[in-house]
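For this view, one protein chain was removed and the others were kept in their places.
Going by the order they are written in, the chains are A, B and C; count residues from 1 in each one.
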Amino acid sequence: MPGRHHLFVPGPSNVPDRVLRAMHRAQEDHRSSAFPALTEGLLRDIRPVFGSTVARPFLFSATGTGMWEVAITNTLSPGDHVLAVRLGQFSHLFIDTAEKLGLKVEVMDLEWGESFDPQAIGDRLAEDRAHAIKALLVVHNETATGVTTDIAGLREAMDAAKHPALLFVDGVSSIGSLEFRQDAWGVDVAITGSQKGFMMPAGLGMVSLSPTAMERIETAGFKRHYFDLRPQVLHNDQGYFPYTPPLAHLFGLREALDMMQEEGLANIHARHARLGEGVRRAVAAWELRICARDPERRSNTVTAIVVPDGKDARHVIDHAYRRWDMALGSGLGRLNGKVFRIGHLGDLNEGMLLGALGLTELALHDAGIAVPLGAGVAAAQRWYRESE
Amino acid sequence: MPGRHHLFVPGPSNVPDRVLRAMHRAQEDHRSSAFPALTEGLLRDIRPVFGSTVARPFLFSATGTGMWEVAITNTLSPGDHVLAVRLGQFSHLFIDTAEKLGLKVEVMDLEWGESFDPQAIGDRLAEDRAHAIKALLVVHNETATGVTTDIAGLREAMDAAKHPALLFVDGVSSIGSLEFRQDAWGVDVAITGSQKGFMMPAGLGMVSLSPTAMERIETAGFKRHYFDLRPQVLHNDQGYFPYTPPLAHLFGLREALDMMQEEGLANIHARHARLGEGVRRAVAAWELRICARDPERRSNTVTAIVVPDGKDARHVIDHAYRRWDMALGSGLGRLNGKVFRIGHLGDLNEGMLLGALGLTELALHDAGIAVPLGAGVAAAQRWYRESE
Amino acid sequence: MPGRHHLFVPGPSNVPDRVLRAMHRAQEDHRSSAFPALTEGLLRDIRPVFGSTVARPFLFSATGTGMWEVAITNTLSPGDHVLAVRLGQFSHLFIDTAEKLGLKVEVMDLEWGESFDPQAIGDRLAEDRAHAIKALLVVHNETATGVTTDIAGLREAMDAAKHPALLFVDGVSSIGSLEFRQDAWGVDVAITGSQKGFMMPAGLGMVSLSPTAMERIETAGFKRHYFDLRPQVLHNDQGYFPYTPPLAHLFGLREALDMMQEEGLANIHARHARLGEGVRRAVAAWELRICARDPERRSNTVTAIVVPDGKDARHVIDHAYRRWDMALGSGLGRLNGKVFRIGHLGDLNEGMLLGALGLTELALHDAGIAVPLGAGVAAAQRWYRESE
Partner (left out) sequence: MPGRHHLFVPGPSNVPDRVLRAMHRAQEDHRSSAFPALTEGLLRDIRPVFGSTVARPFLFSATGTGMWEVAITNTLSPGDHVLAVRLGQFSHLFIDTAEKLGLKVEVMDLEWGESFDPQAIGDRLAEDRAHAIKALLVVHNETATGVTTDIAGLREAMDAAKHPALLFVDGVSSIGSLEFRQDAWGVDVAITGSQKGFMMPAGLGMVSLSPTAMERIETAGFKRHYFDLRPQVLHNDQGYFPYTPPLAHLFGLREALDMMQEEGLANIHARHARLGEGVRRAVAAWELRICARDPERRSNTVTAIVVPDGKDARHVIDHAYRRWDMALGSGLGRLNGKVFRIGHLGDLNEGMLLGALGLTELALHDAGIAVPLGAGVAAAQRWYRESE
């Protein structure tokens, strides 16, 4: 199809030309004496994106899914009891990972579209006098429902309960786009990947461990190899990796970090907030429902939109793709057919989003959901004018 | 600024990623035995884009401006009398070129925004019994006003007047986007460049000469060198160029021609018609005036939009650029400040254009022209739905 | 430094411009209806490179190291007894992986530079009447020593011993460059990565399982998640991946496979043999010793060269890198300082290699190893002339 494809899934996000260019580069010897300068710069500059000055970041040739495994196998032991909250497909998969690896997972199930109540978790932890619960597994931004959870509040509740459980936070669709404060929130393992806020192709997993979490890697009982952090520590300390790193992605990360520094993290977060609000206002103008129920918890990186009863969200997505050359996110798991999702994260601006909202209106019509054409666009326009 | 820049000037147009990739390639020896395959394929496949099977195309390292000089110096002689129509900045510059090179140019001046009446030109030619007029210089698509002229009608009028003047047609902003029928319309020299319908960066001039025009290159009285077609003929016949060709552009042209073949010329023309009508409907919804007066002659590649009295189009352009990261075309020459232009040509689709219309509405507001937000977008959406 | 860097480590190999260009592309939705065409084409076309029509290939966002883990955890169970041959650093690391994951590894240790004797392994298997040995772990091409082992002979010996152990073969530095016949050799799990014969950046792991190995994935006792093949099977069957695939690498693999098909696998293997022999003749002209003792087992993808007693191979590498802008492979593990390695695999031709040999001679001189300048180059030239 002529013209630019409109990619509005909540990841992979649009890779800026600068990053693609940076990855289009001859390979190098990852054991050369010049290599540590690259490694060290990346590990230094990635820290602020996690909101940390004391945590230790690691880079893997893997996707975010693998980073769940890194977190678990490097800090826990088989059979450990952990507490997890399920509020969408990705928190579900995080739990699934933990179970597959042999943890005993206690699940707090919420309606999909809800966020968790930190106090409820705090209460559960307070009950756990014996500190049987070794870790808490949550997502910061549930990509399936478009809900951003309250990690700051969770940390308060954990502290109030005086519970020593490690806090694992999946920030795959938040870190780099939404404010993330690993140190301030006491996140022990923060998990993300390259293909969302970091504006790169998938293939680079990133994880950041608090000093507390770092202490556990020597005692963790999981047998592990590829995802073992111990050889990473050893080699990273010298500026190298224990096995061939995904060099093109490292080059891309260098450029992405440079872009993030140039724009400024606070500006990036503010931009996502502003762009996201435009999408929400469009949805309101369409008189459709946002899957995330609590307005305070609606995500600035992805909005899941509920189609009216009797309609199939897959038709919206299908028409958008085939007729209008736009990729929208599908409803995952139990939301399949009920919601479609607009990703609004990464390298994005108002014009791109207005185009996407315009196409979404057309695809809604195609699927028999006759929102007033232009109404969502106009709502977003008004917001962009007044909010700048 | 984050996100993709919105380039909506009427040239350079957006270069598709495929073409940029094709140009990102190591250089080669332009005198190698493998080189003619490239040259020959380009010269073969460019012909249908000009709507010709008998004309001879040439490629130059130059822009469209240089192609005017190619046309004149290879078929005419200093002091020759030519007839030209001025109806906008580019027809004005074409005339200026002719005058600078020493032709005697008889100018028919029209209001900017008007198209020419073929009959009026035919009448003037009919008066010229002595055939003093050696050539007619017109633009097919006046990029400054967004007017597409009637070359088929002009040919009819010339034929009716039985006048042998050569017909030079500037198709810089039409060829590759609008239907162009060099053979059927009896165009003797068709002129274009790489940066519009051919979807490439500027830097490659293209010209196509009818058999009649080709006969003149031996007798043309202009002293010339760089733009001389004689050595081109000699070398092109062997698959080479008389001097180092702009290789990256040749690689790009190969890919652009492949893309044009894949989409099909008729489909490309229909797409431009459909996308252009969407812009016109948006302008109507804004209750603004289109510079091109005759609805039949409104261009499918560029629309010049007149701002209301007392407003300055430069403010629209300036806000669009600085605040919304969109480049709009400025009013040229006497239209400066009075119109702004939206280019809608080349590698383009509905979503890109809806985004651009949305941003244009915002920029209009910024400049004090309070069109109803979303109204133009909605008008375009309705048209895209019903016209597909 | 000006000019092109000379990358002659045995991986990453030089990525051809075509592959880099193919990877320089906008991202897409990996859940779209168009996506399976990509997945299916890759999984279909990768099979012949493994020399198989019946094995099942898998692609992972990971490096070759991770593929060892895939092999082990998907077909074996913790505590299983396996037999492995250690003849260099990579076979050592393969063994290390197995031990870290909890296998009981029986190691046959060879001198580094030797290949294994299939009969000796067959004898050991024959002793194992109880079939306690569940798998055999070998490398096809030991990248550290430049030794290519005899997998065909090994299979014969295994068959003669009538032993049902699974055969795992690391083909990281062979598959795609050297002949590899998974079906004919009865390889149960063949392991490789993207950054050598596949001519891509690191970051894509590939593994191919025989039908026998595929049967084991349901009964394998390892808890696993990221590297679990079961969800891969499920999703690959539909043309998808269980989690976000490394899209840029998939695009690159598509192009690499196209290039391999264009050249032809037999031609690729013959080219590596021819280029490798040139290197060996150069080493002979230098009167240096090749680490691989048996001339029949010298690798066509990498040559490890022993420096004379009293000299330090690290100096050769260091001078090559700093003074001549060439990366040579270092001696790994116990060979550190004793050998340097020239990688001659992937997208390579005579001219590139002659340049590399010329620079190697200079670096040898710099390190105090006064080989006759030009002698190695001349030996290679003679061979290239006579062998074509």
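Assume a contact is a pair of C-beta atoms (placed from the backbone, for glycine too) under 8 Å apart; a residue touches a chain by one contact, two chains touch by 3 or more.
Here the structure is a predicted model, which is why all the values come from computation and not from measurement.
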item	value
Chain not shown, its touching partners among those shown	A, B, C
Given B:57, B:146, B:245 or B:276, the one touching the chain that is not displayed	B:245
Which residue of C:164, C:211 or C:374 touches the chain not shown here	C:374
Positions on subunit A contacted by the hidden chain, ascending	17, 21, 24-26
Footprint left on subunit C by the chain that the document does not show	1-4, 6, 14, 16, 24, 259, 263, 268, 271, 323-326, 347-359, 361-362, 365, 372-375, 377-382, 384-385, 388
Missing-chain contacts mapped onto subunit B	4-5, 7, 9, 11-15, 20-21, 23-34, 61-66, 68-69, 78, 96-97, 100-102, 193, 195, 201-204, 223-228, 242-249, 318, 321-322, 327, 329-330
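The working rule: only the chains that are shown with their structure count from here on.
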item	value
Chain closest to the assembly centre - both centres taken as Cα means	A
Most distant chain from subunit B by Cα centroid	C
Highest-count interface - the chain pair sharing the most C-beta contacts	A-C
Rounded Å distance, subunit A centre to subunit C centre (Cα mean)	34
Length of the line joining the C-alpha centres of subunit B and subunit C, rounded to whole Å	54
Residues of subunit C engaged with two or more neighbouring chains	21, 24-26
